[in-house]
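Got a structure for you, questions after.
Shown here: the complex without one of its protein chains, the others still in place.
Per-chain numbering from 1; labels A and B assigned in written order.
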Amino acid sequence: MLKIQKLEVSYGGMVALRDVSIQVNEGELLAIVGSNGAGKTTLLNTISGLVKPAKGTIEFMGNRIERLEPPAIVRQGIVQVPEGRKLFPRMTVLENLEMGAYGPQAADKLSETLDMVFELFPKLKERRKQLAGTLSGGEQQMVAIGRALMSRPKLLMLDEPTLGLAPKMKDLVLKTVLNIHKKGTTVVLIEQNVAYSLNICTRAYVLENGSIVLEGQGRDLLGNEHVKKAYLGL
Amino acid sequence: MITAQIFWQSFINGILMGGIYALVAVGLTLIYGVMNIMNFAHGEFLMLGMYISYWAFTLLGIDPYLSVVIAFLILFLIGTLIEKTMIEPVLKGQPLNQLLLTIGISLFLSNMAVFLWSSDNRSLQTTYSNTSFNLGNIVLHEPRLVAFLFAVVISIVLYIFLQKTKIGKGIRAASQHKEGALLVGIDVKKSYMIAFGIGVACAGIAGVLLSPFFYINPTVGAAFSFTAYVIVVLGTMGNFVGALIGGLIIGIAEAIGGIVFMPSLKQVISFGIFILVLLFKPTGLFGGQQ
Partner (left out) sequence: MRKKWILAVLTILLVVVLVTASGCGQKSSESQDASKKISQSQGAGKDTNVIKIGAIYPLSGPTAQDGENQRKAHELAVEEINKAGGIKSLGGAKLQFVYADSQSKPEVGIAEAERLINQEKVVALMGTYESHVAMSVSEIAERYGIPIIIPNALADKLTERGLKYTFKTVIKTSDFGRDTGKFVREIGEKTGKVAKRAAILYGDFFFGHEVAEGWIKQLPQMGFEIVANVAYPVPATNMQEALLKVKQANPDVLFVLGNISEAVLTIKQLKELNYWPTYGVVGVGGGFSNPVFLQNTGQLAEGLFIANDWFPEINRAGSKEVNKKFKDKYGIDMTGNANTTYAATWVLADALERAGSTDGNKLREALANTDITSGPATFMYDRIKFDETGQNISAQNVIAQVQGGKPMVVWPDKYKIADPKWPVPGWDKR
């Protein structure tokens, strides 16, 4: 579905990603594991078009997308739930969700999709007239995920969706992600809880200093010595 | 010492002038709020609006109030073109570059006006330029009243546009979180173009509304832009409603302050308000809501 080859990204002379090749298959729940600053967020932002690669190609369902602008990439069906949520704080919950369906195809199915999101997060329905900036962290994360779903994505990418949330909220968010995956959306997940994400994923990549060092089935990686030492604290 | 009649006359004058100020400031605050740049050429777009009205009336006999539409379209077009070709390339650059650019545009526009239309003052003489009626013992000058009503209606229309339409919501989203807007598929560059076009068109419309009773020359914008900057800061930079209320406050403060003290001090009065706001509430009157 998504095929990245020999991707290289640099910021002002500093290389952030080097020779990264990744494949995401339809229906997968792919985990990307790595320490802070390894380049995980850069990878998602490059896929989304916020960052332009110096070298390499990104192909989505047969189309080259690495030179497209972010709005065009959203229209192709790739959506990101960004780290820090990046909501519109002085717009209501409902308006934030509507913005998620900004593209023309999504706009046609707006009310249908909205019902679906409200079903997924009943709390958002209650708070739909509240300004997004006044919500709790967990609720904001729900809006961020809901907003991404509004575009009817084929590929949903989540960047640290549980960061800073209370344990109960973390569970809820991750459960929802699993739920979305189960209903047929391909998911790429970056999650600080490495053990958990390796447990639930179909496949995973390990990213270190901007390069892929390991890849494999989640369960295989759980048994890998390096992973155990570096990420699971065993 | 000041009679009630003079006081209320000044008060009404202040409100009517405040409406025009507000319309100029609304455009400026919209551009600032969305793109995070201060448009130092704002007054010159007001000047262009005045000339559009003048020439439409003089050459084609078009009533200034119809020119509102013409000026909106022309200035929206000029604004989007300038945004696309000049402002967009410097948006990611240093704030100093943006400042130099908009000041450069302002110099260019006023010099262009001198070059094309000379520096002579001009006035529009419509049949209603000087008509007024009495309300009790207060004189209401009709073109000012009409200008005020236009300014209020246009501000409301613009508010509804931003609140209710898809493009308007997209502009607001882009102003609140640029990356967030990009990630949901909003064409932020287009939103900037539209916001800049609308912002300068507001200044242009204010110029058209002033044209039946004001003088027109290439440097007339400067007198209005200073007041507009004060209002934008007073009403919290980027805050639409703040600019409206700030416009009225400054209009009234100048009018009342002008008769209580000395008219030459009225800019000192608005500047005093400006400094007090900066000292005690640097984010402006509506800073809490940001």
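The definition used in the following text is that contacts are C-beta pairs under 8 Å (C-beta built on N, C-alpha and C of every residue); 3 or more make two chains touch, one makes a residue touch a chain.
Here the structure is a predicted model, which means the values were calculated and not measured.
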Neighbouring displayed chains - absent chain, whole complex: B
Chain not shown, touching residues in chain B: 2-3, 6, 9-10, 13, 17, 85-86, 89-90, 92-93, 97, 100-101, 104-105, 107-108, 111-112, 114-115, 119-123, 125, 129-130, 132, 134, 139, 141, 144, 213-215, 217, 219-220, 222-224, 227, 254-255, 257-259, 262-267
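The rule we apply is simple: only the chains that are shown with their structure count from here on.
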Where chain A and chain B are represented by their mean Cα positions, the distance between them in whole Å: 42
Contacting residues of chain B [partner chain A, same complex]: 166, 169-170, 172-173, 176-177, 179-188, 289-290
Contacting residues of chain A [partner chain B, same complex]: 48-50, 69-71, 74-75, 79-80, 82, 85-91, 95, 98-100, 102-103, 106-107, 147-148, 150-151
